[in-house]
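What you see is the complex with one protein chain gone and the rest in place.
For clarity, chains are labelled A and B in written order, and residue numbers in each chain start from 1.
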Amino acid sequence: MTPTIERGPEGGFAVGPIDGLLNLARKHSLWYLLFGTACCAIELMQTGGPRTDTDRFGMVFRSTPRQADVLVLAGTISYKMASRIRLLYDQMAEPKYVIAMGSCANTGGLFQESYAVVKGGDLFLPVDVYIPGCPPRPESLCEGLMLIQQKIEREPWLKKAWGKYKSDKPDPMPTEGCEPLR
Amino acid sequence: MTTASKEICKKLADKLGVVLDFREEAGDPWALIPAERWKQACLTARDEPELSFNFLRSLCGVDRPDDGVIEVVAHLFSYQHRHALVIHTNTDRSASRLESVSSVWPAAIWHERETFDLFGVDFTGNPDLRRILLPEDWVGHPLLKDYEEPDSYRGIPTTRPGYEKKKFGPQLKKPAPKKPAPKVEKKPEGGEAPKGTAGSAEQK
Partner (left out) sequence: MTEVLQSTPDREELILNMGPHHPSTHGVLRFIVHTDGEIMRKAVPDVGYLHRGLEKIAELQTYPGYMPFTDRINYLEVMFTNMAYATAVEKLLGTEVPPRAEVLRVLVCELNRIASHQITLGCITMDLGAFTPFVHLLRERERINDLMEALCGNRLTFNYMRIGGVSQDVPDEWLKQLEAFLDHFEPVIDEFDSLISYNEILIKRMGEVAVICAEDAVGFGLVGPNLRASGVDWDVRRDLPYGAYPQMDFQVPVGMGEKGTVGDCFDRFIIRVEEMRQSCKILRQCLANLPEGDIKAKVPKMPRPPKGEVYSCVEGARGELGVYLISDGTPKPYRLKWRTGSFAGLSIIEHISRGLMIADLVAVIATLDVIAPEMDR
């Protein structure tokens, strides 16, 4: 579905379905929420740092959920934090994606015996990509971000925007619309 | 270290006018303060020029279900004299309550809040005794040895679906071979809660 770019006599033009064009634009401007809960957040910072620069994918961090497309669950999630993360997720505008980074966000990881840790981010959020590791290296986080890009490329975006598309990832705790701020 | 601690402990005991129980095992020695003298002892330890313990390193709880008590332990340190002291006190496990030392060292406010949160010790006189680490609607005090995890919290299951539930329940230390005999008598009572007291009864 990727549009092909052709060169014409008066400049270039692209041929392809509208979906593909939109996806091309969306794919290269994935903004992630600057948010981390534990150790993995440091690696998230390093990934945005000079060596594995995520800016080259068009990924920049945003500090507010309203402007973000991707929520990276970086770190251990405690029960106290889970409801706040859900609130953040609900505030993000569609289309939104979730990456579970690190074994804690995948399954609870090391903290299976803990009384205060949620055993996996997918118990309260629909997760798109899981990245293993404790903590994952910046390279693997980059790969995860690229997987999101591939997912976006394949998405029938217009159908989704009109609400005729059912996601294969059901929300484990659906909320009706956006929760009003207190 | 030990002799120094012993002398410090003796000084403190003299000032308080009681005989303190001084214990030496492996590691650091410590002194046992009667619960009703707790605040007074702390105040003396801070204000006496020979002691001047101005730094509260930590204050925490230790659950001892076999003895039916929750210990409160404070680690004191003095920057002037460079000496340290460890003091313990015992509170009743079923209704544990202790006078707060937050007016002695302001650092104690948060340490006591933490002890209240994890052990349920009620510090009377603490200006801000709320849960600190766990959410307000949490049930129970998790660092007690007989704490049991609920199946879910606010709709989030506490075990991953498809996994076995972790055996996280009572870690009461009981000699295993002794167990069968009293079990028959205890059975009609049932319930999880009295296990702590049952353990202590067995010991005595």
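In this section, contacts are C-beta pairs under 8 Å (C-beta built on N, C-alpha and C of every residue); 3 or more make two chains touch, one makes a residue touch a chain.
Because the structure is a prediction, the values reported are computed rather than measured.
Chemist: So there's a chain missing from this view; which of the remaining chains does it actually touch?
Modeler: Those shown chains that the absent chain touches are A, B.
Chemist: Among A:Asn23, A:Thr54 or A:Ser78, which residue is in contact with the omitted chain in the full complex?
Modeler: A:Ser78
Chemist: Just checking the interface: what residues of chain B touch the absent partner chain?
Modeler: The missing chain touches chain B at positions 25-28, 30, 54-58, 60, 62-63, 73, 75, 79, 82, 84, 86, 105-107, 109-110, 114, 118, 131-135, 142-143, 168, 171, 173.
Chemist: So that we can see where the missing chain sits, which residues of chain A does it touch?
Modeler: Interface with the chain not displayed, on the chain A side: 34-39, 41-43, 45-46, 49-51, 63-65, 75-76, 78, 80-81, 84, 88, 110-111, 113-117, 134-135, 137, 181-182.
Definition applied: only the chains that are shown with their structure count from here on.
Chemist: So in the complex, which bits of chain A are touching chain B?
Modeler: Residue positions touching the partner: 79-80, 82-83, 107-108, 112-113, 115-116, 118-120, 123-124, 173.
Chemist: Considering only the defined contacts, which chain B positions touch chain A in the complex?
Modeler: 133-135, 142, 147, 149, 153-160, 163, 166, 168
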